[in-house]
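Every protein chain except one is present and positioned as in the full complex.
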Amino acid sequence: MRAFHVTFLLAALLAGCGEYRQSVTYEDGGYQGKKDTRMWDSERFMHDPSVWKQMVNERTQHQNEYVRTEPQE
Amino acid sequence: MARMKFICDVERCIECNACVTACKNEHEVPWGINRRRVITVNDGQMGEKSVSVACMHCTDAPCMAVCPVNCFYKTEDGVVLHDKDICIGCGYCSYACPFDAPQFPNSAGKAPGESATDFFVARGKMDKCTYCAGGPEENGSEAEFEKYGRNRLAEGKLPLCAEMCSTKALLAGDAPVIVAIHEHRIEQRGYGDTRWGWDMAYGRAENEGADKT
Partner (left out) sequence: MSMLQNFLRLMLAVCMMTMVTVGYAEEAVPPADGMSSATPFAQEEGRTAGVKSDTQRQAESGAAGVTQSRIRDAGVFQQTQGHDWRVLRNGPVTFYGGWLLMVTPALMLAFYLIFGPLKVHSAPAGREIRRFSRKEQVVHWSAAGSFVILALTGIIILFGKHVLIPVIGHDAFSWVAIIGKNIHNIVGPFFAVAVLAMFITFVRDNLFKAIDLQWLLNVHLVVTGKKHVPSYKYNIGEKAWFWGGVSFLGLIVSASGLVLDFPTFEQTRQTMQIANTVHGIGALLFIAAGLGHIYMGTLGAEGAFKAMKTGMVDETWAKEHHELWYEEMKDKA
């Protein structure tokens, strides 16, 4: 009988196991157990994501030649 | 946070392969691996279009889902990265990826026939586009460069392939920003395909594949 219980428990555990949430939560210095440093986490951006994001988004506009032909008012 | 994506404006891509070369050079990509490649569909016929494709950093990434050692991770900027220290080189990610982004070292790029002699060689660690975001090692370190190439995002730059594209066909950056640029172009010239590969890469919510057969 115990064998049945153990088996049942294992089976129940396995039921949701085929996939994992592709989480983007950053915890313990990494993502889902894999270590990495965030892009903005350096002196250059004063460890501030908004500084980094602003710089990157400004740079993104370099790919947009319409900002030169139609200057924004 | 930002949500990094690629757009290739196929009306502009002239198949110059500069993005391919730039990528290889910037990251010193191993021989035989193309992190980015340019494909011309209907070559020499009506409706010919060229598209530059690399890893699209999918929302519901098949590569991540099939990896037997879970070595992929997704950053807060939506970049799908791959930890070469954990990878076992089974190649499953390359079978699952819609865009053929993860590739085996060594086996790739050999002439047919030549490759048939190195049976087990096709089993190194996978290599794939990092969105110029390096890997798990310290940002900008030598170790990171050796394994994954330059970490441009940590320098506040964008992927080199897009930044140096001569016709600005290839766009990289935060999705709403590059979509606005692309939309504006389409409005100006009055025509243009919707973004190639986006349905596949971003059409499913995270883990949607898991919910139903």
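Per-chain numbering from 1; labels A and B assigned in written order.
One rule holds in what follows: contacts are C-beta pairs under 8 Å (C-beta built on N, C-alpha and C of every residue); 3 or more make two chains touch, one makes a residue touch a chain.
Only a predicted model underlies this, so the values are computations on that prediction, with no experimental measurement involved.
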Given that one chain is not shown, which residue among B:Ala22, B:Leu81 or B:Cys97 touches it?
B:Cys97
Which one, B:Thr40, B:Ser166 or B:Gln188, makes contact with the chain that was left out?
B:Thr40
Which positions on chain B touch the chain that was left off?
1, 3, 10, 17, 20, 32-34, 37-43, 47-49, 51, 53, 59, 62, 65-71, 76, 78, 83, 85-92, 94-100, 103-104, 107-112, 115-123, 175-176, 179, 182-183, 186, 192-197, 199-200, 202, 204-207, 209-213
Name, in rising order, the residues on chain A that touch the hidden chain in the full complex.
3-4, 7, 10-11, 14-21, 23-25, 33-34
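In this text, only the chains that are shown with their structure count from here on.
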Once you find the CA centre of chain A and the CA centre of chain B, what distance in Å lies between them?
17
Would you mind writing out the residues of chain A in touch with chain B in their complex?
18-24, 26, 30-42, 44-45, 49, 52-53, 55-57, 59-66
Chain B residues within the chain A interface of the complex:
1-2, 60-61, 64-65, 70-71, 73-78, 81, 83, 86, 133, 135-136, 138-139, 153-158, 162-163, 165, 168, 171-174, 177-178, 181, 184-185, 188, 206-207, 209-210
